[in-house]
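Right after this comes chain A.
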Amino acid sequence: MSGPAGPAGPEEVHGAQAAQGAVPAADEANASLPARAGEERLAEPVVRTGMFGVATTGDTSGYGRLRVHRPPPLESSRPYGSYFDTVADALGAALQAAGVGYSDAIERVVADRGELTFHVRRQLLPEVAAQFRDDPALRFELCTGVSGVHYLEDTDRELHAVYHLLSITHNRRVRLEVSTPDTDRHIPSLVGVYPTCNWHERETWDFFGIIFDGHPALTRIQMPDDWKGHPQRKDYPLGGIPVEYRGAKIPAPDERRHYA
Partner candidate 1 sequence: MRLYVPIFVLALLAFGFATFSVTFGAISGPKRWNRAKLESYECGIEPTPTPPGGGRIPVKYYLTAMLFIVFDIEIIFLYPWAVTFNKLGTFGLVEMVTFVVIVLVAYAYIWRRGGLEWD
Partner candidate 2 sequence: MSAPQTPTAPAGADDDAAEGRVYTVSGEDWDEVVAAANEARDFEGGERLVINMGPQHPSTHGVLRLILTLEGETVVEVRASIGYLHTGIEKNMEFRTWTQGVTFCTRMDYLMPFFNEAAYCIAVERLLGIEDRIPERAQIIRVMLMEFNRVSSHLQGIGPMGMELGATTIFLQGLRMRERILDLYEMITGLRMNHAYIRPGGLAQDLPPGALEAIRTFMDGAPKLVHDLRTLIDANPVFIGRTKGVAYLDLASCMALGVTGPMLRATGLPWDLRKSQPYCGYETYDFDVPVTDTCDAYGRYILRMEEIEQSLKIVQQCVDRLAARGPSGPDDPVMIRDAKIGWPAQLSLGPDGLGPSPEHIAHIMGQSMEALIHHFKLITEGFRVPAGQVYAAVESARGELGAHVVSDGTTRPYRVHFRDPSFTNLQSIASLCEGGQVADVIPAIASIDPVMGGVDR
């Protein structure tokens, strides 16, 4: 999952190093200082706390309070575990049979916390979804919905549409994630493959502004029809008002002090 990784997103980490190469020499000197690298690593999100199974505060070894920072897994190596491998192989075979190259349809696969995520390139999404539904080895009959996510710092991969598929015959779940830059927010619609995505895609368009090409009626579903802007995006203000008490005024929730 190319999940957002706090202030320094995973891509940034690589992007930053790559970009810094092009920076003039003066910056390059302090870029490689150990302190600099340390800051970046500490800025990454906490992935695990504690080691050797020490959890309670009673431990004196200090391992209990260890905090391991690491950007979320970008890519999982092949043996994914449980039924994930069978799904991945079946998908490879199905795409092969359909004449779609596996590598140019699937960007990468992430197996994290007991769930399998396929990052699909948006041009070939309908074909991949059709295989997921029709191929007897996969048989994901039910698409339980689309949820949009807006990663503000992921340069040219800001808007993600996340499809969760459920196979009733094999009792499996899989997640398809499609990302698109904020400048060109187009994702092919899956209403042809899973008609249930009709309202879900309208809602994702309404909240995030992702345009689903080929959707029969892409209009606002939750917000009033003449609403300006897409409210669930990260750059859209929460829109709260200050709360007045007797002699005091507390700012709106998004402007309040935040401790993290």
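Keep in mind how these were chosen: all candidates are chains of the complex that A comes from, given by their letters.
Side notes on the structure shown:
By our rule, a contact is a pair of C-beta atoms (placed from the backbone, for glycine too) under 8 Å apart; a residue touches a chain by one contact, two chains touch by 3 or more; residues count from 1.
Note that the coordinates shown come from a computational prediction; the quantities given were computed from them, not determined experimentally.
Although all of 1 or 2 belong to the complex, chain A touches just one of them, candidate 2.
Contact residues on chain A toward candidate 2 in their complex (touch as defined above): 1, 3-6, 44-49, 55-57, 71-72, 112-115, 117, 141-145, 147-150, 162, 164, 166, 168, 171, 173, 175, 194-200, 203, 220-224, 231-232, 238, 253-254, 256, 258-260.
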